[in-house]
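Only one protein chain is missing from this complex, and each of the others stays in its spot.
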Amino acid sequence: MLNHLLTTNELKVEEIYQILTDARKFADGMKWKPESQMFTANLFFEPSTRTKSSFEVAERRLGLEVIPFEVLTSSVQKGETLYDTVKTLESIGVNAIVIRHDQDRYFDELVGKVNIPIINGGDGCGHHPTQSLLDLLTIYQEFGRFAGLKIAIIGDIRHSRVARSNADVLTRLGAEVIYSGPEDWFDNRSLSLSRFRPIDEAIRESDVVMLLRVQHERHQQKGNFTANEYHKQYGLTIEREKLMKPGSIIMHPAPVNRNVEIADSLVECGRSRIFKQMENGVFVRMAALKRSLESLKGGNNYEAAYSELKLHSI
Amino acid sequence: MLNHLLTTNELKVEEIYQILTDARKFADGMKWKPESQMFTANLFFEPSTRTKSSFEVAERRLGLEVIPFEVLTSSVQKGETLYDTVKTLESIGVNAIVIRHDQDRYFDELVGKVNIPIINGGDGCGHHPTQSLLDLLTIYQEFGRFAGLKIAIIGDIRHSRVARSNADVLTRLGAEVIYSGPEDWFDNRSLSLSRFRPIDEAIRESDVVMLLRVQHERHQQKGNFTANEYHKQYGLTIEREKLMKPGSIIMHPAPVNRNVEIADSLVECGRSRIFKQMENGVFVRMAALKRSLESLKGGNNYEAAYSELKLHSI
Partner (left out) sequence: MLNHLLTTNELKVEEIYQILTDARKFADGMKWKPESQMFTANLFFEPSTRTKSSFEVAERRLGLEVIPFEVLTSSVQKGETLYDTVKTLESIGVNAIVIRHDQDRYFDELVGKVNIPIINGGDGCGHHPTQSLLDLLTIYQEFGRFAGLKIAIIGDIRHSRVARSNADVLTRLGAEVIYSGPEDWFDNRSLSLSRFRPIDEAIRESDVVMLLRVQHERHQQKGNFTANEYHKQYGLTIEREKLMKPGSIIMHPAPVNRNVEIADSLVECGRSRIFKQMENGVFVRMAALKRSLESLKGGNNYEAAYSELKLHSI
């Protein structure tokens, strides 16, 4: 049974804890390498610095060979389907594949038909499980728990891959999630309006202020906001940071629009975990790759890892 | 004496058998690595998923360092000649180079002037020797011989790199080659019209049905065909597959235009060797690279390999 990593929704709580445990071990210097030469490929159909590079580093830390794949110079230009591209890579010996694609749930046409694990590096406006997992790791490192935490997700919720999957998984893990930002950008079909808060209240109450990127490239109309207006109305300004509780932290999936979602001078302030999140990204991706590669030969024990995390909390 | 790999026409029968022998050994797990660190580069002036990735995997399986080279971001953009680009790579320590280029026989301006072996990854409408070799390996694995086989090459023969070089080499190896497809796309200047067959007859008679890709990107005018008409008149439809002899196989160099050259459901049917061909591509490329790299120090023994294949046929 292949361990794909498609959405956090599909991960059981024990699986989440296992990935986090392995990620923490990698952060602490654990070595894990496959016994023989193994190959990965990163298929990014959308621009990305951080996710792609982060996977690259994770793959090489695991001693994997990374086959370069540039969409612009590939047969995708000749109209090849995603299935045929993946099947080709499988045929030439690629053992696991990371895909970012602008189509929601692109992986539905692959799962069950390909024989190598797929790690979702982001699909459409849908999911971005390694981003969720690195957020979880960052929160867990800070607080040692999820239960009882209040987490504010602020900004462009409708277009964010992160917002919905984080909201779901954080709730399952025992945290309370609230939202803020422009009401027009709030998707009340899938999220409860009762959890929506005015911006100052959200920032004052929460243990984690999780800002979302304003995705200029996805907004056809930006609403009536200039960057400056957005910052004043919904951004983490220098003034609003002073409302935050002692010990509460700032997170952002990056790339940051400085002085839009967050004041320039706060990006690297004492509360900010923004670059810590990037660091953690490598470790959760190492853990995700390990989990997928191990599934190629079977044999995976969630319970053991789960109890271990419980015993040795950070 | 450098062992370039430029065209199959220039390979002696013994050389072909040596490459196939090495490829079979690599498929069986043979390890071969150069004693010291060696460098390759893949210069692809045309889009490619499968050939480029296949070379990448082959190179890394041999423990070679692969220097990335993207035409779009290179000095080729500043008008540098191919010769100067190759000479540059030679100067910085690249030991062997793979080139795909849209100009027929681009390598004529290189051979004799550069001191590193060139492996042709496809030139213009001309040659694609590693594709021919992987086709040969796939046929040999299936039948254990070439003599007495009847092979139908069907489709866009005029624009196919594969058609002419395969026809030549298969004939030299003792097989009988016939053609089918749109008559307008048949190049009667270089191929005998007496070998042209109606599509159903070609499919009924042959041991190997080798379909060629309709190269939309090369056809200025597609003739009068819609995709659907092409499929009905010249494609391997579900009905035509039933005409095939027991034990005969389907091949295609890919990427496949599903429901044009071949019915979607036949791409992975029991007769299809399409993904097997891709697998074999890695092994023949490993063998071709080994042959070229070994020529850097001299010492290559075709006869030995040749007799070995004869003794231990599959």
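Per-chain numbering from 1; labels A and B assigned in written order.
Throughout what follows, a contact is a pair of C-beta atoms (placed from the backbone, for glycine too) under 8 Å apart; a residue touches a chain by one contact, two chains touch by 3 or more.
Bear in mind that the values here come from a model prediction, so they are computed numbers and not experimental data.
**Q** Which listed residue, B:G79, B:P198 or B:G270, touches the chain dropped from view?
**A** B:G79
**Q** Which candidate, B:L2, B:M30, B:I67 or B:C269, sits in contact with the chain we can't see?
**A** Checking the options B:L2, B:M30, B:I67 or B:C269, the one contacting the hidden chain is B:I67.
**Q** Of B:N9, B:T88 or B:S192, which one is in contact with the hidden chain?
**A** If we include the chain that is not displayed, B:T88 is the one touching it.
**Q** Considering the whole complex, not just the chains shown, which residues of chain A touch the missing one?
**A** Considering the whole complex, chain A reaches the absent chain at 44, 47-50, 52-54, 56-57, 60-61, 68, 70-72, 216-217, 254-258, 275-276, 278-279, 281-282.
**Q** List the residues of chain B that touch the chain left out of this view.
**A** 37, 39, 41, 65, 67-70, 72-81, 84-85, 87-89, 91-94
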